[in-house]
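A single protein chain has been omitted from the complex, and every remaining protein chain is retained in its original position.
Labels run A, B and C following the written order; every chain starts at residue 1.
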Amino acid sequence: MNNLLWLVPTLPLVSFLILALAGKHVSRVWVAIIGAGSVSLSAIITLIIGISFLSLPPATGNYSQTLWTWMQVGGFNPKITLFLDALSLIFVFVITFIGALIHIYSVGFMADDKDYSRFFACMNLFVFSMLLLVLADNLLLLYLGWEGVGLCSYLLIGFWYENPANGYAARKAFIITRVGDTAMAIGLFVIFYQFGTLVIPDVLAKAPILWHQGAYMATITALLLLAGGVGKSAQLPLQTWLPDAMAGPSPVSALIHAATMVTAGVYLIARMHVIFQLSPIAQMIVAVIGTATLFIAGLSALTQYDIKRVLAYSTISQIGYMFLALGVGAWTAAIFHFVIHAFFKALLFLAAGAVIEALHHEHNMFKMGGLKNKLPVIFWTFLVGSASLAALPLISAGFYSKDQILWYAWASQSGNPLLWFIALLGAFITALYTTRMMILVFWGEAKTAIGHHPGKLMTVPLIILAFFSLFAGFIELPHNFGHFTLFSNLLHQVLPETVLKAGINTELQFQVLASLSTFGGIYLAYIFYYKQPQRIEKLKQSGFAMNLYFFWFSGWGFDKLYNVLIVKPIVFIANINKNDVVDKLYQGITFVTIRLYQSLSFTQSGSLRWYVMGLVIGAIIILSIQIML
Amino acid sequence: MKSSISIEMVMLLAGLLFVLGIAGVIIRKNIIFMLLSVEVMLNASGLAFVAAGSRWAQPDGQVMFIFILAMAAAEVSIGLALILQIYHQHKSLDIDKLKEMKG
Amino acid sequence: MDSVFYIAAFVTVISTIMVITRHNPVHALLYLVISLLSLSMIFFLLGAPFAALLEIIIYAGAIMVLFIFVIMLLNLGKETAKQEKEWLKPKVWIGPAILSAILFAELFYLIAIAHAASYNLQTVNPKAVALSLFRPYLIGVELAAMLLMAGVVGAAHIGQHKKMVLHRFLKEEDDTL
Partner (left out) sequence: MILVYLIGILMGGGLLALMLGQWNKNLSRWIALCALSTGFIALLFFWIDQYRTINIHLSNPWMIDYRHDWIPLFGISFHLGIDGLSLLLLVLTFFLGILAVLCSWNDVKERVGFYYFNLLWILAGISGVFMAMDLFLFYFFWEMMLIPMYFLIGIWGSENRVYAAYKFFIFTQASGLLMLLAIIGLYFIHGRNTGIYTFNYFELLGTAISPGIAFWLMLGFMIAFVVKLPIVPFHTWLPDAHSEAPTAGSLILAGLLLKTGAYGILRFVLPLFPQAARELAPWAMLFGVIGIIYGAILAYSQTDLKRLVAYTSVSHMGFVILGIFAFNELALQGVVMQLVTHAISTGALFIMAGMLKERLHTRDINHMGGLWTEMPQMGAIAMLFAMASLGLPGLGNFIAEFLILVGAFKANVLLTIIATIGLIFSAIYSLRIVQKVFLGPSERQDPVHDFSFREIMVMAALTLSIVWLGLYPQPVINTVKPMINKLEYIFPIENKNTQKENHQATPLNAHQYRVKKQE
């Protein structure tokens, strides 16, 4: 099955080329078939490869296929090699499967858009780059996928280019992720000079030999890679771009800003786990960043009125959970949460997209309402997604993945109670804003009329995703629910076991605490937004609450901070130096020469007597020199 | 007949005349006076040539003097013609009137 | 012999100073003639009789006459003398005078310190001059001839009274004088 591997990324690439080059001359039906078809085909091929991978696992634990040597310069010869092992199999499966569903959905969603072929071209290019990122065997190829993904997110966020705000959001996304990419590039240089190669398996093999535990270089490299991951996965310092990235169409937000691209950072850290294990400080920083982000993003999500921005902040928060899991060494839990999160977040975004389209592109949740019986399918699928997001115990898949992270945050070797407590608080806030969203959108009286009912093409993917959001959790049950850990057995071929603290046994208590926090969140939201809305009016009076509201609403003021700290100075320098101060230097030279020649020409006064006088003075000077010598 | 005038004295005289000529050219504003002073300067140089010639008993001095004379004659004729023309156009012989050739 | 030389030198210097200081052009011209005559006297003393004669005939005789013609032609009489008076205010000539004084001082100093031995001057008879004139300096003579021809042609051309054509809408200059 090894030789089929190259088909998975090339199919989307081929369909991208077809659509990009001949997009205009192909009818809309064919565009849909090529666009969605290619991704579904590669999903099917992935299934085939996956089955063969699981049924008879290869000896080396991975499939590897070298297409050609990218370049050969002295000691540096990266090859274009596709490398599939357990970790990348899961990622490829998620990307292609959810990608296919989203493509099918967007056939219906983008039906009346005029740039139909350009949309599918960019989406296919995105799937290709993401697959390349995940299947890359050396860091340079990974970097190629990394930047390709950044490019596609830029193209798709700014898809409706008439409105300059979309263009601005797209550029903001690209530049902030580019900051992260540059840090990662420097990390690549350090790795190359430490190990002489960029091939990931070699790097991971040589790292423990060359660096001892807690080595200074290990921490530097880990932090640089983390910076790259933080940029792409919109974690703490560089998370301001994701809420603005909601300017793109909903399928884009679903695919790129929920399921796949934003988790590229998680993949990178999981893939380079050896380096992170070598420097506990770096791993602790990953955990801290994860926790801080989940807390901040959770609170910001609480105050948003635009349905897509709520989901954006919730994505940042959930990825914070994954970073927390990676930070405390719960590698499999992070990947498990990634898979589950991909399902229910894609579902939520697609359902939100359907709601927005039904209400004539109305984004403000407070103007929606009463859709429960008008859009039943959307309601039920949205309910399942929210339940999974809020981690409703036992039923939803979200519970199993998030509960595992909470458990390891406490029980793992490098976990500590503070991280666990904030994570618990985060779970409570998540439940709060999810229920708030549900109530505002589906209950209460309808404020805007339904314009257009979503077609079959849009509802079928929703139902499939809803099914997975419910039942996908059962492939990894906690210990006390019967030892059924299919998922982590697969992953332990690649990622190390999570080392637990000694003498920890009662997981049950933590599960109960987690479910209590979820129920508490749901109940509180129910009280505030359904039972007694007047409580909110009372809250609005108190000045402090309103300041807090605006502070959280603006994403804890990061946007203003970066604006003042970075954007203003550069724009200022650019404006004052518009026509090149160095040029002034040369204009100065010309000015001096002109001034000089003018003063000399003044001596040509034209009067004969002045010239003879000059003659005499010259003679005197010459004679005096003669005398002196 | 031998004469024992020392050559420096003659050179001194020529120098003095030359300087007086230059002074004349600078001081006077009337073109004719300037031309006259130029004539004085020419004579001074002629004197110097002749003195040198006689000092080394070479005819070259006097030959040069003759050339100076020829040149002086030509120069004066053109100079005077110019003066006529200037007087004709500008109605005055003031040198400062002729200022067009300025930088 | 020396005394004659000194007298002649003295006369030349005084008459040259008179030339550059007179207001009336005719007076200046006459003083110049005197200076030329005393100069030819010095030439004679220097043993260059041919040069002395030439000086008198050509220089004093021909060129000075030309000057007189021009002065007569432009009838520079009393009013030019008066005009010269206010042109020659001390403010005008002090600067140049000082300059030429400095120049003379330097010349004097340079010539004085030369103190070459005072050989007696030999006379160079006209025959020797004529011989060298037409043997080694033959080209020089022809050139001088061409120079004179140029002088004549130049003077004739410049002297013409052309009708002064100014630009058509400037004032029309009629052909007087």
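Side notes on the structure shown:
The rule we apply is simple: a residue touches a chain if its C-beta (ideal position, glycine included) is under 8 Å from a C-beta of that chain, and two chains touch if they have at least 3 such contacts.
Since the model is a prediction, treat every value here as computed from it, not as a measurement.
One chain is not depicted; across the entire complex it touches A.
The residue touching the chain not shown here, chosen from A:Ala22, A:Leu54, A:Ile175 or A:Met546, is A:Ile175. Of the candidate positions A:His483, A:Lys578 or A:Arg595, contact with the unshown chain belongs to A:Lys578. Checked against the full complex, the candidates A:Trp6, A:Trp30 or A:Phe192 give a single residue touching the omitted chain, namely A:Phe192.
From the options A:Trp30, A:Trp70 or A:Phe553, the residue with contact to the chain not on display is A:Trp70. Contacts to the hidden chain, counted on chain A, fall at residues 20, 24, 68-76, 118, 140, 143-144, 146-148, 151, 154-155, 158, 161-164, 167-168, 170-171, 174-175, 178-179, 182, 185-186, 189-190, 192-196, 206, 209-212, 215-217, 570, 573-575, 577-578, 580, 582-583, 585-586.
To be clear about the criterion, only the chains that are shown with their structure count from here on.
The chain pair A-C and the chain pair A-B differ in C-beta contact count, and the higher one is A-B. Distance between chain centres (mean CA atoms), chain B to chain C: 5 Å.
Per-chain CA centroids place chain A at a distance of 102 Å from chain C. The mean-CA centres of chain A and chain B are about 98 angstrom from one another, to the nearest whole unit.
For chain A, residues that reach two or more other chains under the stated contact definition are 609, 613, 616. Residue positions 96, 99-100, 103, 107 of chain C are each in touch with at least two other chains.
For chain B in complex with chain C, the residues that touch the partner chain are 1-13, 15-24, 26-30, 32-33, 35-37, 39-40, 43, 46-47, 50-51, 53-55, 57-63, 65-67, 69-78, 80-85, 87-89, 93-94.
Contact residues of chain A toward chain B in the complex are 600-609, 612-613, 615-616.
Taken in their complex, chain C has these residues touching chain B: 1-2, 5, 9, 12-13, 16-17, 19-20, 25, 28-29, 32, 35-36, 39, 42-43, 45-48, 50-51, 54-55, 58-59, 62-63, 66-67, 69-71, 73-74, 76, 80, 83-84, 87-88, 92-93, 96-97, 99-100, 103-104, 107-108, 111-112, 114-116, 118-124, 128-129, 131-133, 137, 140, 144-145, 147-148, 150-152, 154-159, 161, 164, 177.
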